[in-house]
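Accompanying notes for the structure given below.
Excerpt of the complex: some chains, original placement.
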Amino acid sequence: MNNRIINWFKFASPQTFYPLAGKMIPWFWALTALFGIAGLYIGFFVAPTDAQQGEGYRIIFIHVPASWMSMFIYLVMAFWAALGLGFNTRLSGMMASALAPTGALMAFLSLWTGALWGKPMWGTWWVWDARLTSELILFFLYIGFIALQSAIDDPRRADKAGAVLALVGVVNIPIIYFSVKWWNTLHQGASVSLTRSPSMAQTMLWGMLLMALAFWMYSIAVSLARVRAIILERERHAGWVADLEEVRS
Amino acid sequence: MNWGSASEFFAMGGHALYVWGSYGACALLMAVEPILARKRRSQALIELKRELRANQDSQDETTS
Amino acid sequence: MDGPSLPAALGAVIRRDLLLAMRRKSDVLTTLFFFIIVVSLFPLGVGPEMAMLRQIAPGVLWVAALLATMLSLNRLFAADHADGTLEQMALSAVPLGVLVTGKVIAHWLLSGLPLALLAPVLGLQFDLAAGSLAVLVVSLLIGTPVLSLIGAVGAALTLGVRGGGVLVSLLVLPLYVPVLIFGAGAVEADLTGLGATAHLSLLAAFLALAAFFGPWATTVALRIALE
Amino acid sequence: MLEASNLECVRGEKSLFRDLSFRLEAGACLMVQGANGSGKTSLLRMLCGLAQPAQGEIRWGGEPIRKLAEDYRGELLYCGHAGAVKDDLTALENAQISATLAGAPVDEASARQALRQLGLKGREDLPARVLSAGQRRRVALSRLLLEKRRLWVLDEPLTALDKAAVTTLCGVIDAHLATGGMAVLTSHQDLPLAADRIAHLRLD
């Protein structure tokens, strides 16, 4: 038991994590490409034209994965934040701040693709639907997190402050989600409503799953790349950084 | 195979703007983000090296 | 060593903040005037049809209350931080959480409470009925403490941070959304004859949650800010 | 009683001091000296628990101060660069309220007495915003007389004080030390203290 904890803390040290991340990144990029190509192939060439929506529905293959990732990344971020606040491990804070921009990107993509889908399907770029609204608020939460961290010079303080915010946010997300949902269903009346095909064709499901995997791998790869940069920025005066190959050369 | 020709493929059944707008933004952002991450790292490396050199210089100064 | 009495300390903080506010009455009054002016701007921007104004009234009043509360947030800790009082509070023999709770209560007494009491007068401008006005007041009385509690976390997080004044709104406004929805929703439900109890009890639940977690998160954030 | 062992302070990328250790017994005074930016303020904030040392530990009566938390804070009085004086409150209200916030309320008579002792007679009821720089400082220092704490941590207490006030303040510190109190001080001027148990610590 004790051993396991020590092991974890070993990986949680930036010094061991930095080269490890460096080794993992290419693999994740390869997986991203693999799943991405397969997913796009199914999405564009295998999945048939939708009877109701025509070709426009093909946005689904990036819209849904982006939406999922945007929510999932916030959870992971809050997890790292809690870990950092509780155990004072340096790496956790860095992970949280490395994840935030990717999460914001996913939230933005979800909004963007949703809006581009909404125009042909519903005739409007935006409706104040529960799901849309809570995605918008999630985007604001990400932006708040990033703005807070970038406004603080001392990285240790930035990490801790960000952690408090992420935790407060994660408590609030379900509350926000359900309140928005209830708000919307209480006063119906929007002239448009979501028209979703009840049973998605098997191929579509596969395409979506593959694309979701690709997004997932992408998120891991890019946030690992970013965390490496952050480690270098933060650990400048630590001796091990000076001994790195890329620094000495 | 859904598409008779390349132009049909690009027309996306009249929804080209929306579909390619989505995929284009997605591709663009996902291309830019890793580049930014990499740039951030190389920037950190440059600064690190500069700092190390500065330290070396000041050490030389004190020893000489 | 016997510690200091906590209720006495709580009372002392509240009294101190009220005293300071009395010295700068304009501060409290301007929160109120801000509320009044924002609410009155809307008919100017939107146009004078009564039917429509009545429809948007709950939303406008609640959004204005929310903005007014948010604007008064920087009063909460910034001045005490700048002149070193906050440092002294963190070094006090009284637990910081108690002092923080006192400050939040004082903040509510000086912003939320007057807003709630003023709201019915403004509601009249929008032609709301007496029943709806009562619901409006009750929803504000339950909802504004939540705003103060959440706001305190934001204010503490942005303390001494570059651009803190506006940053706090970015952090806090998204978290205010549920309160806004159920607060405005309560009045709207009453307007449409649905009954506001469900909304109000949900607001009360939020209050309980915020009262439980808020001071804790604020204390943590303050200690971080002082480090 | 107060004991620091192997403290290291890191600000930015460089270490201001390391392996700093000392012990302070009842009745003794520690003068921290050093050039501008040598880390005096940083050290004092660590001793109060407002900042965490990068290395090392600070103990009070053998216990780490992190563990003691409020118990330690009940023994401590810190007076930093910022005076915690509210512009809108009068000198008297400032004195009373800061004592209350510290957890030890005082009545008006003793607050007035303390202000008078610091040479603020006739200014007690002026709002602090109109006071001169030195008078504001005196209001901040009135806490020394009003709160009964064993350990005083004073960061450049002489700033803005005139010569008479410096003498008064030194008398107050001497009296505190004579009754078994402890003090950690910084100053760029010489403090004419009468006490004999003064240790010096140079940060450079």
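General observations
Going in written order, the chains are labelled A, B, C and D, and every chain counts its residues from 1.
Simple rule for what comes next: a residue touches a chain if its C-beta (ideal position, glycine included) is under 8 Å from a C-beta of that chain, and two chains touch if they have at least 3 such contacts.
No experiment lies behind these values; they were computed from the predicted model shown.
Stoichiometry of the full complex in this file, given in the displayed chain labels: A x1, B x1, C x2, D x2.
In the analysis below, only the chains that are shown with their structure count from here on.
If you average the CA atoms of subunit A and of subunit D, the two centres end up 48 Å from each other. In this assembly, the C-alpha centroid of subunit A lies 17 Å from the C-alpha centroid of subunit B. Remark: subunit A and subunit C have CA centroids separated by 32 Å (rounded to whole angstrom). Each of the following residues of subunit C touches two or more other chains: 227.
Within subunit A, residues 236 each touch two or more of the remaining chains.
Remark: subunit C residues 1, 3-4, 8-9, 12-13, 16, 19-20, 23-24, 79, 82-85, 87-95, 99, 226-227 touch subunit D in the complex. Note for the complex: subunit D touches subunit C at residues 48-52, 70-71, 73-74, 76, 78, 80-89, 93, 97-98, 100-105, 127.
Subunit A contributes residues 85, 137, 140-141, 143-144, 147-148, 151-152, 154, 156-157, 160-161, 164-165, 167-169, 171-172, 175-176, 179-180, 182-183, 186-187 to its touches with subunit C in the complex.
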